[in-house]
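A single protein chain has been removed from this complex, and every other one stays in its place.
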Amino acid sequence: MAAAQQVGAFVEFDRVQKSYDGETLVVKDLNLAMPKGEFLTMLGPSGSGKTTCLMMLAGFETATHGEIRLAGRPINQVPPHKRGIGMVFQNYALFPHMTVNENLAFPLEVRGIGKAEREAKIARALDMVKMGKFGNRRPAQLSGGQQQRVALARALVFDPELVLMDEPLGALDKQLREHMQFEIKHLHENLGITVVYVTHDQSEALTMSDRVAVFNDGVIQQLAPPDELYERPANSFVAQFIGENNKLPGVIEDVDGGRATVRLATGELIDATPVNVGGRGSRTLVSIRPERVEYLPERIPPGAHTIEAEVLEFIYMGESFRTRMRVAGSDDFIMKNRNAVGQRRLQPGERITIGWSPQDARALDPL
Amino acid sequence: MADLASDAPFATPARESLKTADGKPLKAALARAQARSRRRALFLVLPLLVFILVTFVFPIGQMLFRSVHNDAFSRNMPNLVAWFEATEPGTEPDEAAYAALAADLKLLRENRTAGEVGTRVNYELSGSRSLFTSTARRANALEPPFREAILAENEGWADPRLWQVMRDASSAYTANFYLAAVDLMHTETGEIARVPPDRQIYVNLFLRTFALSALITVLTLILGYPIAHLLATLPLRYSNILMILVLLPFWTSLLVRTTAWIVLLQQQGVINSTLVATGLIADDQRLAMIYNQTGTIIAMTHILLPFMVLPLYSVMRPIPPSYVRAARSLGASSWKAFRSVYFPMTVPGIAAGGLLVFILAVGYYITPALVGGASGQLISNLIAYHMTDSLNWSLAAALASILLAAVLLLYWLYDRLIGIDNLKLG
Partner (left out) sequence: MRKTLILSTALLGLATAASAQTLTVMSWGGAYGESQVEAYNKPFAAEKGVTVNMVDADNPATPIKAMVEAGNVSVDVADVELSDAVRLCDEGLIEPIDHSKLPPGADGTPAEEDFIDGALTDCAVANIVWSTIYAYDKSKFSGEVPTTIADFFDLEKFPGKRGLRKGAKANLELALMADGVPAAEVYDVLATPEGVDRAFAKLDTIKDQVVWWEAGAQPPQLLADGEVVMTTAYNGRIFAAATAEGKPFEIVWDGQIMDLDLFVIPKGAPNKELAMEYIAFATDSQRLADQAKWISYGPARKSSAPLVGLYKDGKTEMGPHMPTAPENMKNAVLNDFEFWADNGVELEERFNAWLAAN
């Protein structure tokens, strides 16, 4: 039965399914285990099922099938207020009719914690998010970033072991968001709590997480640390969703050990690493990160297939250059080069030869 | 001074007013620039302003005026008014007084205004109307000495209370209607006293009106709160259907709705017959649910329910579920989350709905008139009665003014306690 159960797992989803209407599944057979202290991000487009998973974990939605376990204990039947999970909401959900102190006192009061201890905990939690001076303000008197800090403090003040965060930084501007990302990361590290974080922002996911679960269509497409996710996407969806990506459709000409030869639509051959493709003759989508494409002959690895390209646009970006090219009939093939010694400005119309290491081109499912 | 200022422009730079590019004072330029848009704004609100003046301020002013002003006596009895003015209050009516009365009675006969004057005096001294009409009818036959002549016509003219009332009425302005509206009156000696117990009506009715209105407000809140919550949390396509059901009564005539309640609630009505048919009550124990207070409460609660639901809904709809979820995740049971988080956030809606329902209930009269019987009558029914049946408009105006004052007091209290800017009417 407990096929996915792992020893020492703190949060577990065991074959969890969720349907709202009895006809379609928004979460399909979800299996996930996370150890204590992990920062796990659920990443995916809207409607991919990530928020539903979070809500099931928090207890605001019930799983249609399967079991959710917290510290080894099934919690499907445990009401939300008895799960002891801290939660931060996208709109902060600070109670507008209470001051900051009262907001923080709320979880302590319902737990019957005495006044002195309460005040100490509140002070500590507010200091932790650098909001010590704002205890007597009302939420409406605070800025968005300040409200977010208070919401964090409130979710942490009763010392939960697990904290859920539902797109907590979505409403902040870019600079503040990046700043808060670090703060949350530091809190996680300092307090040793387990965090499940939901976002649709891939850079946020990559910056903060120990592991990222990429959701699409109710299924986890890939569960991996950020670098692996970026470097070695398991399929075309992940490759496309994380970072910038060039795609070249083609047919497998030959697979030889760790190396595949792919014939593109225009007839050229390129080299790639086969990831999830069939044998000879099956269709594939080759994915290459723009920064792994080279045109200087000395930088192209020896033995790799090269391909002709026509420069369409050259953009100077300071530390790097960005070149849009026509490659194998596709007009939006991007090459990104570091502004290093020996690099030059390419002219539109110029014909060049490009290439890459076969390890950097991944032959994936054709979508 | 002007010279001094221009001689030393740099000495007082802070007090120098800012100038526009061509040297005109900035403030004046700003005022000029804004004056036009202000004029235009005024022009736009003018129709509304006139409308409110004509349909609201003016009638209410008229009402207030009428409650303290009744010149039916003073206008038609010039001689007697002159005598009252020339003598001290409490003066025994002498021959001059009766002569003035006789002259006025002749005027009443000529102008056919005896009834008007008699009605005015009758408001405060019942049975005196016929004195005026009957004596005026034969006024031409009155000869000096007038005292004997008039008393020969009718002994009633000697009543000192009558003369006290006439002296009161000789001034067009009087507070007597307000006294009457709170069951007080002037005695013969001019003191203020309660009217006899069998005439006391208005104070009790005011109290009953406020008590019933408060009860109806509470009932609409109890019934309306869950409905509004359901409306606010259901998916839009279901809540729209439910909203139509809530609003349906709004689209039906008040009379139709009230009549429907009669059909349902009366002794041989649907509810009683069902109860009898199912054996819950015996045929001779049919419940009296209409033509009494119960009828008024049931029908008015139903009719006023949308006025509670709509403000509540408009407050509840924008409350995202995350507040209650946050409270739950922080460890609150669903009851605690409701009481400490959701409920306080809906207080502005409760206050708005409560104020709206209470004020409407205080002024309702059609429904109580139709289903209230005797015990379900409200003060507005008496106001309507004095407007249309007894035609004592001054008393009606005094009663209405007291009601208005009570409502304004309530509004003021509300502002002090909750703050009018928290009011959300949807």
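Read from first to last, the chains carry the letters A and B; within each, the first residue is number 1.
By definition in this document, a residue touches a chain if its C-beta (ideal position, glycine included) is under 8 Å from a C-beta of that chain, and two chains touch if they have at least 3 such contacts.
Quantities reported herein were computed from a predicted structural model and do not represent experimental measurements.
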item: Touch partners, limited to displayed chains, of the chain removed from view; value: B
item: Sole residue of B:Thr55, B:Ser130, B:Thr187 or B:Thr274 that reaches the chain not shown, by the stated touch rule; value: B:Ser130
item: Of B:Tyr225, B:Phe358 or B:Tyr385, the residue in touch with the unshown chain; value: B:Tyr385
item: Absent chain, residues of subunit B that touch it; value: 111-116, 118-119, 122-123, 126-127, 129-130, 133, 198-201, 204-205, 208, 254-255, 266-269, 291, 366, 369, 373-375, 377, 382, 384-385, 387-392
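The criterion applied here is as follows: only the chains that are shown with their structure count from here on.
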item: Inter-chain centre distance, subunit A versus subunit B - centres from mean C-alpha coordinates, in Å; value: 64
item: Contact footprint of subunit A on subunit B as seen in their complex; value: 320-323, 325-334, 336-337, 340-341, 344-345
item: Subunit B partner contacts - residues on subunit A that touch it in the complex; value: 58-60, 79-87, 89-91, 93, 95-97, 106-107, 110-111, 154-155, 158, 164
